[in-house]
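The following block contains the structure, expressed as structure tokens.
A single protein chain has been removed from this complex, and every other one stays in its place.
Labels A and B are assigned to the chains in the order they are written; within every chain, residues are numbered from 1.
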Amino acid sequence: MTEISLTNLTFYILSFCIIAGGIFTVSSRNLFHSAVFLVFTLFSVAGMFVMLNAYLLAAIQVLIYVGAVAMLMIFGVMLTTRLADVRLRHVNEQSWPALAICGFFLAFLVYGLWDTPFTVSGVPMPADTAHALGTLLMTKYVLPFEVVSLLLLAALVGAVVIAKKD
Amino acid sequence: MDQVPIGLNHYLMLSGVLFTVGIFGVLTRRNAIAVLMSTELMFNAANIALVAFSRFVTPAALTGQIVAMFTIIVAAAEATVALAIVLLIYRSFKGINVDRINFMKW
Partner (left out) sequence: MLELRGIIDAIWSFIVGLLAGLGIPQWAIELVGYALIAVVMFGVVAVIVLFLVWWERKVSAKMQDRLGPMRVGWHGIIQTIADAIKLLQKEDITPKAIDFPIHFWAPVVTFVAAFMVYVTVPFGKGLIVSDLSVGVLYIIAITTFTVIGLLMAGWGSNNKYSLLGGFRSAAQVVSYEVPLSLALLGVIMISQTLSLGTIVTQQDNLLKWYVWRQPLGFLIFWIAATAECNRTPFDLPEADSELVAGFVTEYSGMKFAMFFLAEFVNMFTASVVAVTLFFGGWMSPFGPDFGPSWMWFLGKTMFFVFVLMWFRWTYPRLRVDQLMGFAWKVLLPLAFLNILLTGLGIYLFDGLK
């Protein structure tokens, strides 16, 4: 019983961190603050992955997103005029309709998910998912793996071509 | 504290809330980089749902984790190209507020 309550506590703390971090990310007036809250949110999501026994995914999440967000921060500072000016309007004029739509969407999701019975499998999670994931990537999912590497290469070349000063 | 064990529905609910927050950000923020951050939030919401399904529905097959991994990689590729486009927009419009970008041809 105590095991369950500790898991519950961790889940609720992490959920709170994720949701609060997300809300601050989208609502903060200062873009740099948004980026810092985004890091916080993504880190908490990595914690959630650990709770779900996806250790490899948690490590990848931190590894990839920290670099990505650092770049976002740099671009934010570089390209935004008057970044820290609080008087500047940071949302457009459709925020109230957007809030209504999001509220409706959230209500719809909660209504749909509240007690939908999913067929939960009782099979325990394998302890070392890293090894199994690696094997799967090299056997069953080798084609998507190659396609994704091609996509990354295309994105790399595309980004260079788009951003190049001619 | 209640002793309901944390199940699939809890994770999906969390994912839904995070996704909604992301949508709100995409719909309302003016700054293109803030919009990018909001899409990252939505990607992560989807990933939580995928990994939760993988954990609870098909624990042995790990399909959800594989898909989540691909999502992260595609998100990285997306961020690269999007930042390049933002840079280009900045050069053309001298600003990256998305509501200013209202014509398609120079």
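Miscellaneous remarks
Criterion: a contact is a pair of C-beta atoms (placed from the backbone, for glycine too) under 8 Å apart; a residue touches a chain by one contact, two chains touch by 3 or more.
This one's a predicted model, so the numbers in the text were calculated from it and none came from an experiment.
Considering the entire complex, the omitted chain makes contact with A. Contact with the chain that does not appear here is found for just one residue of A:A59, A:L137 or A:L152, A:A59.
Although one chain is hidden here, its contacts on chain A can still be listed: residues 2-3, 5-6, 30, 32-33, 36, 39, 55-56, 58-60, 62-63, 66-67, 69-71, 73-74, 77, 84, 127-131.
Methods note: only the chains that are shown with their structure count from here on.
Centre-to-centre separation of chain A and chain B, using mean CA positions: 6 Å.
Residue ranges of chain B in contact with chain A, taken from their complex: 1-14, 16-25, 27-31, 33-34, 36-38, 40-41, 44, 47-48, 51-52, 54-60, 62, 65-66, 68-70, 72-81, 83-88, 90, 95-96, 98-99. Contact residues on chain A toward chain B in their complex (touch as defined above): 1, 4-5, 7-9, 11, 15, 18-19, 22-23, 25-26, 31, 34-35, 38, 41-42, 45, 48-49, 52-54, 56-57, 60-61, 64-65, 68-69, 71-72, 75-76, 79-81, 89-92, 94-95, 98-99, 101-102, 105-106, 109-110, 113-116, 118-121, 123-126, 129, 132-133, 136-137, 141, 144, 148, 151-152, 154-156, 158-160, 162-163.
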